[in-house]
Structure formats: structure tokens, C-alpha cells
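Every protein chain but one is kept in place in this view of the complex.
Lettered A and B in written order, each chain numbered from 1.
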Amino acid sequence: MLNWMQWLPENVSTFGGDVDGVIRTIWYVTVAWFFITLGTLAAFLILYRRRAGRRAAYVKGERLREAAWILVPVVVVVILDLWLDLLGAPVWAKVKIERPVTDLTIQVTGKQFEWEVLYPGPDGKFGTADDRQLLDELHVPVGKPVHIIFKAKDVIHSFFLPNFRLKQDMVPGRTIEGWFEATKPGKYELPCAELCGFGHSGMKGWLYVHPPAEYEQWVKEQWPAA
Amino acid sequence: MSTSVEAPAIPGISAGKVGVWWFLASEIMIFGGLIASFIVFRLGSAGWGASSTHLNVTLAAINTVILLTSSLTVVQAFAAAERGDATALRLFLGLTILGGLGFLGIKAIEYTTEIRAGFTPASGIFWSFYYTMTGLHALHVLGGIAVNVIFFFGRRVRTPHRVELGGLYWHFVDVVWIFLFPLLYLS
Partner (left out) sequence: MNQARAGTITAEAVAHHAAGGFWRTYVFSTDHKMIAKQYLTLGLAWTLVGGLLAAVMRWQLAWPDTAVPGWGEIGPEVYNMLVTMHGTIMVFFVAMPILLGAFGNFLIPLMIGTRDMAFPRLNMLSVWTFALASLVLFVSFFVPGGAASAGWTGYPPLSARPEYTGVNWGLNLWILAQALEFAAFLMGGVNYLTTAIILRAPGMTFLRVPMVVWQQITAAALFLLSVGPLIAGAVMLLLDRTIGTAFYDPQVGGDPLLWQHLFWFFGHPEVYVVLLPALGAVLEVLPVFSRKPLFGYRWIVGATIVAGGLSFIVWAHHMFISGMDPRLAMPFSITTILISVPFAYIVFAMIATLWRGSIRFATPMLFALGFVAMFTMGGLTGIFNGSAPADIYVSRTYFVVAHFHYTLFSAVFFGGFAGFYFWFPKMFGRMLSEPLGKLHFWLTLVFFNVTFFPLHHIGLAGMVRRVANPLQYEALVPYQWINVVSTVGTFCMVATQLVFALNVVWSLVAGRRAPTNPWEANTLEWAAPSPPPHGNWGPALPTVYCGPYEYSLPEAREDYLPQNLGPARAR
């Protein structure tokens, strides 16, 4: 119950470890502060409970000498805050800003209440005859960056791959780009994470991560002509 | 520990004024929100600036002059109220009200011609903003007129204080228009 990190689902993406790293650091920092703060609170409650014949001290805490007792910890908080930001910025950039080059692009469109998954086909271009659309299932090879184009038809949906630490809202009228790279073959759940109407509950798909050979096989089945 | 008794209130500021200023601050945020949204949209997507050429700049310019003049008359009304000059107060309040009504009349003409020409609030994002911003502003003008009408028909010459507060609000409505005019008509 106490170690929150154990509750995260298995990570199978290349950047998931970095995200987990940030979560873990924040976890350590906040747990430490939690116990420092509440420990002090508890200690004071016991030490300074009312006792006959003892009068409280008249300390206003306005002078710098007194205030320093909490200003120093506050400075520590500032430093930790900035540290967490410094730590987070490259991870954010890795997941959401920089995208590795790849020749595999998939377009996922959220609509009430399905994922429309569009593959460009062998020619690598959308809007041509060899495009192929699947519903609620994605197939990708392991160990290769996948470029995703997020779209939405009607309302906002949110593409969530818990095992990949990836979440991205899909907004009607916008083309949003993202990526991931799987590290382990398997079948992973893909729930919608933004309230999108009565079918939001249960709106989900599956992501199939195949070993390279199996993926080739799948591609052949989908585009037998090519 | 000091035990002195200092006067708490800030001299020269009345409750009414403080209240109206806070009220206006929240009003500024309403129009501020609208105007900021408009500007962000405008910068973000080219192409719909053309819609504003369908607006009647001449009428809007006349309206601007009318509103500015009415701000002047409302100041005169306050001055008259301070002098205790009931006739002048009525006169200037009346002129202010007329100014407001004139503004709304011209605005109505603009709306009708635009709608006749097929530009309704549903005709695209520019028109959505145009009607919402000017409409909300027109409602505020209407509110200002109502306040001045109350002063106008007030049995006795109201305390100048109230006329001043009414004037403050009227200036605010005026200033909002000063922002709307260039943003919508001239950009």
C-alpha cells in the first residue's frame, strides 16, 4: 500500500522509464515532506499539550530571527521545486516535443465511441487507395518509433496507453502529433480518458505490439497486393 | 505591543466608490476575457479579417463620437448635482440618456443591415465575436441608461455622490467601446 511506485502498471515504452523516474523523485520528495511536516505536528501536539501551571510562550514570529525557523525550510522547498522542474523539463520534451524520425505513421481519430485507426499503407501516404482503417485496434512492431497523428471527429477524446505512460487529448479541429516506441510485445489496453458522452465508460481499444517478424506477417495480411 | 487607536478608514473614499470600483474590476475582466479571446483567435488564424470590411465604419465612428460626448455630459451632470442645480442636472442627464439611446438606435440600424446582408451570429467566427461583443456592450449601455433614467426621475436632486457613481459606470461603458471600435471595425 505504501510504495506508490508499485501500483503503476508495467512500463513497456522507451520513455515510460523517464516518466516513472520523475514520478518516483516527486514521490520521495513529497513523502519526506509529509513525514517531516506531520511528524513535527504530532511532536508539538504531544509536547505542548495543555498542562497545569504551564503557560504558552509569547512568540509572535514576526521578527526575522523567529521567522527564520520556517523561512529556511521554505527556501529548501524553493530549491526542491526548481530541481523537480529541471528534472521534468527534458522528460516532457522527450515525450511531447521532440519526435524521433520514423517511417511508420498512424492516424488515430477519436469519435463517439471508437478509435478509428488509419494506416497509410505501403506508399506511406494518407488519402490514397491503399489506406486501411481498423476499429479499436492498433498494431505496431516492437523496438521501432511510431509516429501518431491524433484527431477527433465530434467531441474531445483522450488517447491513453497506461503501460506506455502516454496520454494525449484529441481535439476536433486540431491535428496533434505524438509518438511512442514499444519495448515489449504484448496486448495493451487503450482506454479513452476524457469524458466524451454516454459511451465514454467502456470506450477502449487494444494496442498489439508484435515482434518484428510477426509484424511483417501482419502487414502482409493487410496489404496482400503489395 | 502597541495599543494606539488609529482611524481605520481611508479618508475621502466612500463605500459606494469602493464598491463600484470592485464591480468595475470584475466587469473589466468579463470584457477583457472576450477581447483577449478575440485577439488570440485573430492572431492565430488568418483570413477572416476580411469579414470586418462588411461593417459600416462611418456609423460606428458616429457612434464613437456620440458616446464620447455623452461621457462629457455625464460629467456636467455631476458638476450640476454638486452645485445643487436641479435644472442643469436634469438637462445633462437627459442629454446623456439621449446619447445612449442614439447609440443604441444606430447600433440597431447596423445590426439590421448586416443581418439583411446575410451576416448573422452563425455566419462564422468573426460574426460570432462581433455580435457577442457589441451585444454585451449594448446591454451595458442599456443598463447605464436605466441608471440615468432613475436619477432623472428621482423626486429630489439626488446626492451628487450617486450621480458620480453612475458617471463612473458610464465612463466604463464608454471605454469598453473605445476598445471594441478599433478591434472590430478597423483591424
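The rule is short, and it goes like this: contacts are C-beta pairs under 8 Å (C-beta built on N, C-alpha and C of every residue); 3 or more make two chains touch, one makes a residue touch a chain.
These figures come from a predicted structure and were not determined experimentally.
Asks: For the full complex, which residue in A:45, A:101 or A:129 touches the chain that was left out?
Replies: Final answer for the missing-chain contact: A:45.
Asks: In the whole complex, what residues of chain B lie against the chain that is missing from view?
Replies: These residues of chain B touch the chain that is not shown: 1-10, 13-16, 18-19, 22-23, 25-34, 36-37, 40-41, 44-45, 48, 120-122, 124-129, 131-132, 136.
Asks: In the full complex, which residues of chain A touch the absent chain?
Replies: Residues 1, 4, 7-9, 18-19, 22-23, 26-27, 29-30, 33-34, 37-38, 40-41, 44-45, 48-51, 54-62, 66-67, 69-71, 73-74, 77-78, 81-82, 84-85, 88-89, 91-92, 95-97, 112, 150, 154-156, 158, 160, 162, 165-174, 176, 189, 191-202, 204 of chain A touch the chain that is not shown.
One rule holds for everything that comes next: only the chains that are shown with their structure count from here on.
Asks: Averaged over CA atoms, how far is the centre of chain A from the centre of chain B? Could you give it in whole Å?
Replies: Centres of chain A and chain B (C-alpha means) sit 47 Å apart.
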